[in-house]
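First up is the structure itself, then whatever we jot down about it.
The complex appears here without one of its protein chains, the remainder shown in place.
We call the chains A, B and C, going by the order they appear; numbering starts again at 1 in every chain.
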Amino acid sequence: MPERIRHPPLDKEKMEQVQTEIHLIEDQCKGCGYCIEYCPRKVLEESNEINARGVHIPKVSDISKCIMCSFCTAVCPDFAIFVEEKPARKVKED
Amino acid sequence: MVLETAHPYSKYLRAEMMPHIWCPGCGNGIVLNCFAHALDELKFDLDKLVVVSGIGCIGRTAGYVNADSFHTTHGRALAFASGVKLANPELEVVVISGDGDLFAIGGNHFIHAARRNMGIKVLCANNLNYGMTGGQQGPTTPLESFTTTSPYGSIENPFNLVHLAAASGSTYVARWTTLHVRRLTQSIKKMLQKKGFSFVEVLAQCPEIYGRYNKMRSGLEMMSWFKRASVVENFTDPSKAEISADKIPVGEFVDVEKLSYEKMLHEKISKINERAMEMVK
Amino acid sequence: MTEDQKQQSKQDEPRIGVYVCHCGLNIAGSVDCAEVAKFAATLPHVVLAQDNRYTCSDQGQAGIQKDIKEKKLNRVVVASCSPRLHEPTFRKTCEDAGLNKYLFEMANIREHCSWVHLYDRKAGTEKAKDLVKMAVAKATLLQPAEEIEVPITRKVLVIGGGVAGIQAALDLADTGYKVYLVEKEPSIGGMMARIDKTFPTMDCSICILAPKMSDIGHHPNVELLTNSEVSEVKGYIGNFHVKVLKKARYVTKDCTACGECVKVCPIVTANEFDVGLATRHGIYTPFAQAVPSTYIIDMNLCLNKDGVIVCDKCIKACERQAIKFEMKPEIQEMEVGTIVVATGADVFDPSVIPDYGYGKFPNVITSLEFERLINAGGPSGGHLIRPSDKQIPKRVAFIQCVGSRSEKTGKPYCSNVCCMNTIKDSLLIKEHWPDTEIYVFYVDIRAYGKGFEDLYKRARKEGVVFIRGLPAEIREDKRTHNLWLIGENTLKSELYRTNADMVILSIGLEARKDSETIQRLLTLSRNQDGFFLEAHPKLRPVDAATGGIFFAGCAESPKDIKDSVTQASAAAARAGILMAKGKVTVEAITPIPFPEKCKACGLCIKVCPYNALTLDKEKKRVTVIEAACGGCGTCAAECTFGALTQSHFTDEQIIAQIDAITEYDANKKTVAFCCNWCSYAGADFAGVSRMQYPAHARIIRTMCSGRVSIKFIERAFARGAAAVLVSGCHIGDCHYINANYQTQKRVERTWKKMEQNGLNKERLQLLWASAAEGEKFATKIREMQSIVENVKPEEIEKTQKVFEKALEGS
Partner (left out) sequence: MQKKLLTGPYFLNGDLACAEGALVAGCGFFAGYPITPATEIAEHLSQRMPELGRIYVQMEDEIASMAAIIGASYSGLKAMTATSGPGFSLMQENIGLAVMTEAPCVIVDVMRGGPSTGQPTMPGQQDVMQAKWGSHGDYGIIALTPASVQEMFNLTIEAFNLSETYRVPTLLMADEIVGHMWEKVVIPPPEKLKIVNRKKPQVSPDEYRPFQPDDDLVPPMACFGEGYHFHATGLTHDESGYPKTSSSKVQSELVNRLCQKIEKNADKIIRCEETMLDDAEIVVVAYGIVARAALSAVRKARENGIKAGLLRLITLWPFPTEYIGKIAKRTHGIVVPEMNCGQMVREVERAAKETPVTFLSKLGEEPHTPMEILEAIKGVR
């Protein structure tokens, strides 16, 4: 039933995305690119900033897309990235 | 970047040893990551954990885990671990080593430890070659692939580690690649809770050497090979689980219960010991 | 037919009996039947010609049977109504009298003559004579034929798991047949599962549906394939080879629907089942009573959609280990004998009507959204609340015929259910919140069914105000989000400005967007509203034109639950007949090969839509698989070497009809070819609707327009015909899948030839007209009138010379 959905759900606050913050231990990153490649929401992208090892470290393109699945943390071979939840801001009335 | 909050798994790693020596994109880092994640999910008592590893890139893991750890001579991790486990069965003994260490020079110790169903958990990072010494052909190097000692393409039929482990008698056998981090973590958790000899093989990419010689120069390319070729085939026949260029059968292959060696030994000893004590009285 | 009858009728001279029917005044009113009968008597091989009031009556039929026996008739022609109506009847009459039923021909002097030339008795009578002459010419060449029998697989495929599909499946399964029920959504239940109460009985809809749903879930004879779609259907009546794409559910049957996985799933989206008014997670079940109860993962939203298991929260939460991301879609193949199409209908999207502000004003909702809000299991727990401020409205307005009975929205039909639905809804509101003011803006209240009128009276008694006249526009007070309905009360012919807290648009039903795929898969045809076309609106309401396929529920046209269930049981019964018999006879209109003339060029094989022909290159012959043949005749038309013709529509028989038309005054006539399923039925429809058009056309019936070979067109022109009309089904609607593509090609080739030779190509017309487009057919005939009148004799002579080669071998 692919109807056109016109009204937002009555309990739309449930759709509110969790607020997250991505921490990067810059100099531990070896630039393998796994976190960038396999983030399901493409939150990360390669920055042109170079770290102490001379590799391009990842940077956040759009933090709002992050859903805190923490796959970047799990797939990072160098324990250089992890995600933490920020206290959810008050849902502003649209 | 907020620095004071530490990485969630930092309490499982020896801070002074970080960062580790593995090459950019090496799969061993992910194996260690999943191992730490499994320990975290089990709220594992690190005082009870002993990590033993042999010689090779993955051999350095013992040094990185914040628990009692031992770095044995090449191939002897399992024999050493048997001593540790029998001496103190309360210890959770985990051998983290490589395909060369466990199945070439250490092959004899592997099949016997499995045969005896020694209560040891084996986490094998299979990077398809001898990485530490510069990329020589190993016991799992795929047919016709190039290494520093098979410059014309390897002519040796590689081991099917899943089949070998199952045939030798291990009570839990699973294989994942470093792309299946979620299910690898669950398999490691399950392995840590198993009683007898349990074995998890992790296909870990070695882009710097094996990848370079076999048209998969970057970690990402090897990861996409894993994604393209891996097929989840839980509890299918281990003998059919060969790894080939276009198919990597992954999943859990064996999950049975068998009385572990140390349990049988200590039960027998306590029985004999009691009888001996009566006779003495 | 016994052996001796065959010998006897082959050698004998044709002894034709012609019966011209008055059909009361339907024919006699505008055609001089006696004169036609007298004329028929003069035709060659006609040994008896008479006219009578009702040939199709029992005495009429008995008369024919008496003549066959006494007068040794070996051919019968009846000039009366459309063969689509009574050919089967008269064929049976001949068969019962011992005459092979293929030695019978009809002349359609009612729908194609008397009813369309009511005010031109002379032209009508002349045309009737011609039609009889054509029938006699064909009858002379008719040969006896034997129908072959095809076995029916005793299994049935039901497409669509709404109440209609469920009822049909249960009936058939209870009869003992194996039923495959294919449902596209994760659960069966369809539209009825989303409704709160039903009318007129005010039952709780899901409470009466759920038991049937669980019966389906546990029935030993029903194999339920949810989250699946029919991907391919081959074969023919009794022997359908079906492929169903079973999309992956990613949750196995071990799931006990405990819901632990939903608690941990990070993905949240709008639940389509609640029309988006409630949320659901990435892993979900559409509603509590879903059958099967197994949960499903929406792989478009799940984080693991690219094949990498990024998030395993649900796997860890599931004790039964029922979640398997490695599931893959599979194709399941099955052999079935019959198919029931119960694909239901969509609801109309009122956002295309800007004046009502649906989608802009929050408090304008549709009746389906109302059903979910008033439903205890729905998003608001059964409280009718205004989406803007979640308050219970004091003044509610219903607007009827939104997306029904309106040309503007392209939905001219009445959707049957909206009036009663609104009455029921108003009573529901009065029941919960008695002091709510309710206004219903309607055009006509259609409470036609059993118990409907009582409900309507009760509503009015409860104080529901019915105002005749739909509002022209709805305006919103931006601050309070209340609404102003501005329109005209047509009974008091005064304007009204009604204020309402909430407006419910009583939306109609429309054909499903994907019914086009089902149509193509099963070679069905649809009416202009997009609903599937039944074989005959009166006599075969649940059969599809294609044998072995039946309809149930809103797929055939909008209807309420009671009618859907009734139709479902009817469809089940109809399918049961075929499967109980276990065999069906195939009409003897399959191709007849002449091996000696065959060049093994393979052209015929290329055009056959049913690949019912196989070519043996070495022996240079073509063999026919009768059971697979649909009977369109396209192959016969394609063969230029005369190595293939179609039984009962042979080249000679059609040419005899062309020659009969063009025997005299050819320059004033149009030779028209119409296909049995569409344009011929369209012409019948024009007759039934008494559309008047000039009498210059003479219609030759073929099973498909693909049967009309270039030779016939050229022959008609060579015989001096003023114009030729070739007509058939719309491209894509062809009863024989794509046979009419060949018609298009042949007419275009003839146009090119006419242009090259300087002929006026307007004299050859091509018309696609469906069975319902009588108006379109009549308009074409009126247009061609001027062409026929302005054709100069020189043009005709020149045409005759150009096409004289077509006269060889006549």
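As a working rule, a contact is a pair of C-beta atoms (placed from the backbone, for glycine too) under 8 Å apart; a residue touches a chain by one contact, two chains touch by 3 or more.
Because the structure is a prediction, the values reported are computed rather than measured.
Considering the whole complex, the hidden chain is in touch with B.
The residue touching the chain not shown here, chosen from B:M17, B:L42, B:A245 or B:L259, is B:M17. Contact with the chain not shown here comes from a single listed residue; of B:A6, B:V84, B:A104 or B:A167, that residue is B:V84.
Within the full complex, the residue among B:A245, B:L259 or B:I272 touching the omitted chain is B:I272. Residue-level contact of subunit B with the missing chain is found at 14, 16-17, 46-48, 50, 52, 60, 62-63, 66-73, 76, 79-88, 90-91, 108-109, 112, 265, 268-270, 272-273, 276-277, 280.
Note that in this section only the chains that are shown with their structure count from here on.
Centres computed as Cα averages put subunit B at a distance of 64 Å from subunit C.
Distance between chain centres (mean CA atoms), subunit A to subunit C: 52 Å. Residues of subunit A in contact with at least two other chains: 38, 71.
Counting only residues that touch two or more partner chains, subunit C has 308, 310-311.
Of all the residues in subunit A, the ones that touch subunit C in their complex are 1-12, 14-15, 18, 38, 40-41, 67-69, 71. Contact residues of subunit C toward subunit B in the complex are 307-312, 315-316, 325-326. Those residues of subunit A that touch subunit B in the shared complex are 21, 23-28, 30-34, 37-38, 55, 71, 73-80, 82, 84.
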